[in-house]
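Handing you this structure, nothing more for now.
Note that one protein chain is taken out, while the other chains of the complex remain in position.
Up next, chain A:
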Amino acid sequence: MDPFGKYIKAVSARAADKEILKKAQDGGIVSAAYIYGLESGLLDGVIIADKEDGFAAAPKVATTREEILNAAGTKYTVCSNLSVIKSAVREYGCEKVGFVGTPCQVQSIRKAIKYPVGYRHVPDKIALIMGIFCMENFPYNGMKAIVEEHCGIKMDDVVKTDIGKGKFWVYSKWGDVKTIPLKDTHPYEQISCHVCMDYTAELADISTGSVGSPDGWSTIFVRTAKGEEYLNKMVEAGAIETKDIDAVKPGLDLVQKLALSKKEKNAKEVEHRKEIGLPVPY
């Protein structure tokens, strides 16, 4: 099984801007790419998963650095990023839209570009597709149950959530840090994630995630010529610093292990569903 999909190169990287690093989940690659895009004119609008009351996520079209920084960080709940893509082009009049999403959302936007049945004059306005690694996601009330019932932190007090080292981490604005073992979060997972066969956003121009790189750094796959050109420009402009992925720990081996474990587990579920006559995406 192919763990990562096609890519041109893989690096470890982080944003040069300290303010981005402070607010971002990992190396701040998504926020740095967006802010660089808006400032350099390569992008004129970007899709973000905005933070709302109660640490809820809501898709939004952003056109400023402030909006991007406010949305930095991972919300472990479904955020329908595709749903605002047409309004970026229509209401906001954007011509060069930056998109970020989980692997499934990257698949969605690729399909919308290739088969734009209800997407008039949208495909040629998508300037950059960024993907974030994803093992699984949670419905809002699933995340809420994990945070409030298992970790004892109120949603309104959450400043950051993270998954790493086998645990789900919650950080409150009062300085509390609580964890629960990842296996206790399984009942709250979005079940449709169990047929998902993509861990590293294989169809993005640039994919990024935390796994494989040290804390505060991100692992990046550059997949398309467009993605490569974009990343090179960011490096030249000093927006991010990069390291050879082979020089960092734990490196791609761990990414590969996780990607394969996701794919193998979900391939079984796909087979099971087929056996009992249920449909699967084809």
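In this text, a contact is a pair of C-beta atoms (placed from the backbone, for glycine too) under 8 Å apart; a residue touches a chain by one contact, two chains touch by 3 or more; residues count from 1.
Here is the rule we use: contacts and distances are computed from a predicted model.
Student: According to its UniProt record, what is the protein name of the omitted chain, chosen from "Ubiquitin-like modifier protein SAMP2", "Coenzyme F420 hydrogenase subunit gamma", "NADH dehydrogenase" or "Cation:proton antiporter"?
Tutor: Looking only at the record, the undisplayed chain corresponds to "Coenzyme F420 hydrogenase subunit gamma".
Student: Among A:Met1, A:Ile191 or A:Ala247, which one is in touch with the chain left out?
Tutor: A:Ile191
Student: Can you tell me which of A:Asn81, A:Thr161 or A:Thr200 touches the chain that was removed from the display?
Tutor: Answering carefully, the residue with contact to the hidden chain is A:Asn81.
Student: Using the document's definition of touch, tell me which of A:His121, A:Lys173 or A:Lys265 contacts the absent chain.
Tutor: Of these options, the touching residue for the absent chain is A:His121.
Student: What chain A residues would touch the chain not displayed?
Tutor: Within chain A, the residues that touch the unshown chain are 6, 59, 77-87, 101, 104-105, 107-112, 114-123, 137, 139-141, 190-193, 195-196, 202-203, 223-225, 278-282.
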